[in-house]
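Every protein chain except one is present and positioned as in the full complex.
What follows is chain A.
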Amino acid sequence: MNTQSYVTADGRTIGPAVMEMKNITLRFGGVVAIKDISFDIRQGEIRAIIGPNGAGKSSMLNVMNGFYHPQEGEVMFHGTKRRAMRPHQIAHQGIARTFQNIALFKGMSTLDNIMTGRLTHMKSGLLRQMVWWGASERDEVKNREVVEKIIDFLEIQAIRKTPVGRLPYGLQKRVELARALAAEPKLLLLDEPMAGMNVEEKEDMSRFILDVNDEFGTTIALIEHDMGVVMDIADRVVVMDYGKKIGDGTPEEVRTNQNVIDAYLGVAHD
């Protein structure tokens, strides 16, 4: 296990491993989605998982956030083995995520959607909230402050009160990121944050991801199809194909890995 901290070329400190996947195998009936995969995510890094369609990337993310329970292998979080948990318990541990197909409350405003991300930080219970005045009110004001800082950070002030269903796709993705950030996660999982975006939106999103990592020191694991983006922003990349890990290393190492090139460009089968 890597415990040594080091400093990247651009001056960020990458700490020891936060999460370790050890020999994970995930099966759905007879289908093997993930086959014996191990890798780690280190404190403060941007870790990308790439691979062709159906490689098992999203399944991997679902294992990481506790939605799927692997049949074999174990997930170590902060050095201890993680027992089987419900997703909301995982959220309490400081893991937040976004979804490939946007999963926002379409009829609610941007602000309200982001507020739901504060759920794990709300202290007052249902009864208190019904009374509202006092503790519950203070609680909400405090949480709203955090949310407003995120709105400012992601530059979405103009859509604060707009129902998210009316927003263009690129902005909805940004709102989803905002909601994940509102949980103040230690580990942020992004499932294809740039899918379906145009070049400008991708550039914006890349900048926000880098800024989040830089400003809040959030560890980020992301799945992405766009190789250019991944190579630009990731510190290390895991490459998956047919549920297996075929490469792991810095973008430069992965780029020159023959297995990866074969998987992406195709290879003649004799």
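In this text, a residue touches a chain if its C-beta (ideal position, glycine included) is under 8 Å from a C-beta of that chain, and two chains touch if they have at least 3 such contacts; residues count from 1.
Criterion: contacts and distances are computed from a predicted model.
Which one, "Putative secreted hydrolase", "LmbE family protein", "Long-chain-fatty-acid--CoA ligase" or "Sulfate adenylyltransferase subunit 2", is the UniProt name for the chain you do not see?
Options "Putative secreted hydrolase", "LmbE family protein", "Long-chain-fatty-acid--CoA ligase" or "Sulfate adenylyltransferase subunit 2" considered; the missing chain's recorded name is "Long-chain-fatty-acid--CoA ligase".
For the chain that's not shown, point to the residue among A:Ser38, A:Gln89, A:Gln157 or A:Asn198 touching it.
Missing-chain contact among the listed residues: A:Gln157.
Of A:Glu74, A:Asp211 or A:Asp262, which sits in contact with the chain we cannot see?
Of all options in A:Glu74, A:Asp211 or A:Asp262, contact with the hidden chain holds for A:Asp211.
By the contact definition given up top, give the residues of chain A that touch the hidden chain.
Residues 10-12, 144-145, 148-149, 151-153, 155, 157-158, 160, 207, 210-211, 214-215 of chain A touch the chain that is not shown.
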